[in-house]
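Only one protein chain is missing; all other protein chains are in place.
And then chain A:
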Amino acid sequence: MTNQVLAEFLLHVGDSQLILSHRLAEWCGHAPELELDIALANIGLDLLGQARTALSLAGEVEGLGRDEDKLAYFRTEREYRNLLLCEQPNGDFAQTLVRQWLMDHYHALLFSALTESQHAELAAFAVKSLKEVKYHQRFSTTWMERLSLGTAEAHEKTQQGLNQLWRFTEELFVLTADEKQLVDSGVIPDIENLKTQWLEKITAELARFKLSLPELGAYRSGAKQGLHTEHLGFVLAELQYMQRSYPNMNW
């Protein structure tokens, strides 16, 4: 039972990284500047690497003989546990940066807390990921600053991106009833507690960027139940195409 819950949690973390990485890779060849193209692809690559570790670990904990590839390529939408925020379309550059900035702050808090995990491999994964996330966080923060305090148009687009994505942020801090036992045994942190810190940080930075905190709206959640928005299916269709067409192919 506990192993199953931990495997689900690892899928949640790893799937979020995998899908976000896929979205960032969509910018390859399309970013406004060559350096940005490289930066977004590099951040995506870090996230993909982190996802591989998380999914491999999920497979081991689950004990059903599924490795990272089986998990990534042969699960359907309903079996994916990623945050809805990660699967949202890139929109314009500002919207992509807003999503990244929200996620970077979330990842930084989550991985900092996970470094204390009683589960040695999970803690090691968190230490490694945290190092990389700090770079991502600095990149997205400087761009948020540049866009929001730049031209009126850039400011407006950043605010619109934020308004568009805000309703997907509530579920970042959902802890399921089953997961509470992992909290009790010190395997994962109490995610609900991270919310206050995250919100404080986000609110302070938004004030610095002269952006307004969107109003509370109809929140969407469902990651941990595999209930997704309409966008994930299209991502998976692309991501899984080769393995679905030619199962277990290698090159």
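Everything below uses one rule, namely that a contact is a pair of C-beta atoms (placed from the backbone, for glycine too) under 8 Å apart; a residue touches a chain by one contact, two chains touch by 3 or more; residues count from 1.
Assume contacts and distances are computed from a predicted model.
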item: Complex member absent from the view - protein name from UniProt, among "NADH-quinone oxidoreductase subunit N", "ABC transporter ATP-binding protein", "Phenylacetate-CoA oxygenase subunit PaaJ" or "Rhodanese domain-containing protein"; value: "Phenylacetate-CoA oxygenase subunit PaaJ"
item: Residue, one of A:D69, A:E121, A:D190 or A:E205, that touches the chain absent here; value: A:E121
item: Residue in contact with the excluded chain [from A:W27, A:Y80, A:F139 or A:W198]; value: A:F139
item: In chain A, positions touching the absent partner; value: 35, 38-39, 42-50, 52-53, 120-121, 124-125, 127-129, 131-132, 134-135, 138-139
